[in-house]
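In this view, the complex is presented without one of its protein chains, the others remaining in place.
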Amino acid sequence: MIRFDSDYLEGCLPEILAALQESNLEQTPGYGEDAHCDNARSLIRRACGLENADVHFLVGGTQANATIISSILRPYQGVLCAESGHINIHETGAVEHTGHKVLALPSADGKISARQIADAIQAHREDFSREHMVQPGMVYISFPTEKGTIYSLRELQAISGTCHKAGIPLFVDGARLGYGLCSPACDLTLPQLAALADVFYIGGTKQGALLGEAVVFNPDASAVAPTLSRDFRYNIKQNGGMLAKGRLLGIQFETLFRDGLYLRAASHAIRQARRVRDAFAAKGYAFLADSPTNQQFPILPDTLIERLRRDFGFEAWQKMDAEHTAVRFVTSWATTDAAVDALIAAL
Amino acid sequence: MIRFDSDYLEGCLPEILAALQESNLEQTPGYGEDAHCDNARSLIRRACGLENADVHFLVGGTQANATIISSILRPYQGVLCAESGHINIHETGAVEHTGHKVLALPSADGKISARQIADAIQAHREDFSREHMVQPGMVYISFPTEKGTIYSLRELQAISGTCHKAGIPLFVDGARLGYGLCSPACDLTLPQLAALADVFYIGGTKQGALLGEAVVFNPDASAVAPTLSRDFRYNIKQNGGMLAKGRLLGIQFETLFRDGLYLRAASHAIRQARRVRDAFAAKGYAFLADSPTNQQFPILPDTLIERLRRDFGFEAWQKMDAEHTAVRFVTSWATTDAAVDALIAAL
Amino acid sequence: MIRFDSDYLEGCLPEILAALQESNLEQTPGYGEDAHCDNARSLIRRACGLENADVHFLVGGTQANATIISSILRPYQGVLCAESGHINIHETGAVEHTGHKVLALPSADGKISARQIADAIQAHREDFSREHMVQPGMVYISFPTEKGTIYSLRELQAISGTCHKAGIPLFVDGARLGYGLCSPACDLTLPQLAALADVFYIGGTKQGALLGEAVVFNPDASAVAPTLSRDFRYNIKQNGGMLAKGRLLGIQFETLFRDGLYLRAASHAIRQARRVRDAFAAKGYAFLADSPTNQQFPILPDTLIERLRRDFGFEAWQKMDAEHTAVRFVTSWATTDAAVDALIAAL
Partner (left out) sequence: MIRFDSDYLEGCLPEILAALQESNLEQTPGYGEDAHCDNARSLIRRACGLENADVHFLVGGTQANATIISSILRPYQGVLCAESGHINIHETGAVEHTGHKVLALPSADGKISARQIADAIQAHREDFSREHMVQPGMVYISFPTEKGTIYSLRELQAISGTCHKAGIPLFVDGARLGYGLCSPACDLTLPQLAALADVFYIGGTKQGALLGEAVVFNPDASAVAPTLSRDFRYNIKQNGGMLAKGRLLGIQFETLFRDGLYLRAASHAIRQARRVRDAFAAKGYAFLADSPTNQQFPILPDTLIERLRRDFGFEAWQKMDAEHTAVRFVTSWATTDAAVDALIAAL
C-alpha cells in the first residue's frame, strides 16, 4: 500500500532526528526559554524580515488557531473566515469552545476576498441592531487554503489593507505555508506575507517536523495591541500548549530554518504534486479546485477509485454526482519518485 | 553547571530516540489510530490490570488536566483539590478557563484526606443556599503530590470510597506517577491505583519521554458515565491535544511499557534522590516535606544556597525565615552518579 | 406616531400591574421559592398537562436559550437550528459564549424539517473524521419561528420522533408561544407541544408581561437526564438569571395562567394581525412568509414605506430588490382597534 492520504504519514525529516540525537543529553531550561528556541526564533525573524517579531512555538494547528484567536478577540467578537476554513469545519468547535462565533463567508475555492470582508464589516456596523449580533473582530485566512489554492500578493494586500482600514487584525493560518510559498504559482515571499499579516504561523507538523507550529506576531502591525503579543505566553500555558521540554520545538525549527531545509523539503513535495496533477490531467480528469500546492483534488469515476484503492491510500473528499467523487492526493517531503511512478503507472 | 532544576532538563531516554529512528519512514494513519498507539494502549491496559480501559494520549499535564476535568464536570460544578494542587497554582487558570472553579482545600504536605473531601461534599449538600455555590463535582489528587509526598494504599482506598459513595469521580494526576510507584515508601501497585481511580494519567514528559501523558479511563468505575470516555476523543481534539502524528506518543509509550522501562528508569531517579536526601540529612538539614520520591525539598541557610549556586542548578521553593529557604532538588532517569557525587562533595 | 415595531412596546397587561400592587407588601422568601412562584408552577403544569414537569422562571429569551442549551450539551456538542434561528443571528453569540457551536441548517421560512435533522445527525455519525467536527447534541426550533410561521402537529411529531430516535433532546423556543397556539392556522395544543418537547419555554416578555420566560422540563422525555432538570437552578444562578425577588416572575405567570389570560391576550393580537395582513393583501402586496401569527412581513414599494413612516413605526426587515423591501408589522395584547383602523386608512 502506497499512501497519499496526507502530509503527516511519516515521522520527520532525517535532519531533525539527527539534531534531536545530537542534543539529547544537553541540560536546558524548560518552557521554550532554552538556547535552541532562542536560535530558532532568531532564524525565523530573519527569514520573515521582521527583526522585532515575537515568535512562539505551539504544538499543533488547532491549538494554535484557538489560542491566537481567543487571545485577541473581546468576548462579543467573532472571526470572519471562509466557510471551508479549518476553524469552521474540522477543529471540533475549538474556537467556539473559547467563546467566539466563527463568522463564515461563502467560498467556492477556499479563498475569501477583500470585498467580502469589507462588506461583512460594513454591514455589521450599519445594522441598527448590531449589538444583538456578533461583532467581526478579526479575519482568518489559510495560506494555502484547505482546497490547496493560494492568494496572490495583490489579493493579500487588498485583504490586509481592508483589515487595517477597519482596525481589525489579519491572521494567516500557515499550517502548510511552505507548500504555498514554494509553488511556482506563488508570487509572494515569506517577508511579504509577514509584513501583511498581524499574526501568522509557519506550520511544522505537515512540513516535516514531528510536531509544532511557529507563531509570529508582527510588532509593527497596527491592529494588535503590543500587550497581546507580550503576554501571549500566558495564553499558551493556559491553553495547554507550553511544553516542559520546549526545546523539542526549538530544535526542530532551528533545523528547518538553519539552511533553507524548510522550503527545500516543501519544493520536493510540490514537484511530486505536479507530477500527480499532470498524470490525472493527462487522462482528462477535472479537479475540484485548481491547486498549485501539495494537495490535489481530482474528480474521478467511482469505478476508478475502487480500483486505485487496492494499491493506494487517499481520501474521498466530496461526492460530486452518482458516479463521481472528488478525492484528495497529498504529497510531502517524504513522497518518493517510486511512489508517484507507481501511481502514474496505475492510471 | 550541574542541574537539578527539574526532571525535564534533557531530551529523552535513548530507547525512545532509537524507536523513533527505526519507525521514521513507516506510513501510518494519523490522530492516534496507528498500530504503535494501539500497541501502547494494550501494553498500558495490561500494566494497569484493566483490560477494558480506554487509553488516550495527550501532549502535556496542563492540557490533560483541563481536558479531563472539563469533559466530566457539568457547568456549575467544580473540582476539589489541595490548595497546593498543580491545577490551583501553576496552570494559569486552565481549569477556570474551561469554566470551572477549583475548590481548594487546606493541605500542609500536598495531600488531602477522605475526611476533608467528605466534609466538603456534605457541607455543600446541607447548605440551604447551595444553589448559590459551586457544586463539588469531582476530586483531583496528585500522585506523587507537588511536594513529593505519596498516598498510602489505605489513604487512597478511603478517598476512592468517599468519592464513590458520594457519586463523584476521582481523578489522579500522575505526571510523576512512576516516581511514586517506585519509591520504597510506596505500598501500592499500578493496578491497585488504577482500580481505585475513575480516571488518571501516566506521565511521560517528566519520566523520560520527549512529551506525552497517557490518560486511562477505568470503565468499571461507577462515577463516570461511559459516554464520557467513549467521546473523549472529541474533547481531545477540541482542546488542541490531538496530534496529527499521534504515533509520536504511541511509539514513546510503547517503548516505555514494552519491557518495564518506565519503572526501571524511575527507579534510577529514586536511588539518586535518596542519595541527595541522605546527604542533606547527614548535614542536619530539615526538609519542607518528607518526600520519598524524586523531588527533595531541603531547608538550607541562604549562605549555603548562594555557594551551591556557583556549580549547581536548583529552584528556590519557599522562603522560610530571614536566613533560610526551602529549595528543590530533582532527579530523573538522566541523573548521573557523578552529578550526585559532585553535590555530595560540595556539601 | 402609532407603533407596530414590536410586541414589547408597552409596559404590561393591567392585570399584572394590579397583582403586583396587591402583593407589594407581602414578605416572601427570595429566589423563586415563594408561594406565588409555586402557584404559577402548578398552573403551568396543569396548562401543559405535565403534572411532573419542572418549571423554572428566567428573565429573558437570550438568557433562557443560553442557559438551557449550555446546561444540556457536553463541551464538544453543538445545537442544530435554522439559519434564521434567533440563537444563530440575534443573540450576540450567547450560545457560542458558553462554548458551543450553532449548527445552522438552511431554511426559507424559518422552519427546519425532520428530514434535515435526521440527515445532519446521520452525516455526522458516518463521517470518518467526525471527532474533528462538532457533534450535534440537541435541536432548537422556534414556535412560532422568527418569520411568524408555525409547525403543524405532524411536523412537530416527526421532529420529536427523529430527535428521540437519535437520542438527542428537542428544545422549543416559545418566546411568542401564545401567538402561535392561538392562531387559527395552528392544529396543536399546549399539552401536545409539551409532550413532544424535552424542554421548552413559554414567553412572557413578548406576551404582556414586564419580563420573564417560564421554562418547562418534561420529566418523561427520554433524551434529557433527570439530573439536568433537578440541578437547573444552579445553572440559572450561574448565568445571572436568578432574581432575588423571584416573585416578580411568579406573580406575573400566576396572573397569566390563572384564568386563561395568556391565550386571551394573544388571541387579541392575532385578530389585529389578521386585519393588518388582510389590509396589505387586499392591496395586492406579497409577503416574505405566510405568517398566521402576530408578525406580518409584507413586501412594499419603498415609496409606500417612506410615506407610511410619517405616521407609523415598523421595522425594515429585508431588502428585496432596488425598489421593494420586506417590512415587519407586529401586533400585541395592546394593539388597539383604532391603531389598525388608522393603518388601514393610510393604505
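Each chain gets a letter, A, B and C, in the order it is written, and its residues are counted from 1.
One rule holds in what follows: contacts are C-beta pairs under 8 Å (C-beta built on N, C-alpha and C of every residue); 3 or more make two chains touch, one makes a residue touch a chain.
Treat the numbers as computed from the prediction; the structure is a model and nothing was measured.
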item: Candidates C:P226, C:G240 or C:P301 - the one touching the absent chain; value: C:G240
item: Selected from B:G30, B:G99, B:G212 or B:G240 as touching the chain missing from the view; value: B:G99
item: Interface with the unshown chain - residue positions in chain B; value: 75-76, 78, 89-93, 96-102, 129, 131-134
item: Positions on chain C contacted by the hidden chain, ascending; value: 1, 3, 5-6, 8-12, 14, 17, 20-21, 23-30, 59-64, 66-67, 91-94, 97, 205-206, 210-211, 234, 237-245, 247-248, 313, 334
item: Those residues of chain A which, in the complete complex, touch the missing chain; value: 31, 70-71, 74-76, 98-99, 131-132, 135, 228, 231, 233-235, 237-238, 242
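The rule we apply is simple: only the chains that are shown with their structure count from here on.
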item: Most centrally placed chain - per-chain CA mean versus overall CA mean; value: A
item: Chain pair bearing the highest count of C-beta contacts; value: A-B
item: Separation of mean Cα positions, chain B and chain A [Å, integer]; value: 33
item: Whole-Å gap separating chain A and chain C, where each centre is the average of the chain's CA atoms; value: 42
item: Centre-of-Cα separation between chain C and chain B, whole angstrom; value: 49
item: Numbers and ranges of chain A residues touching at least 2 other chains; value: 91-93, 97
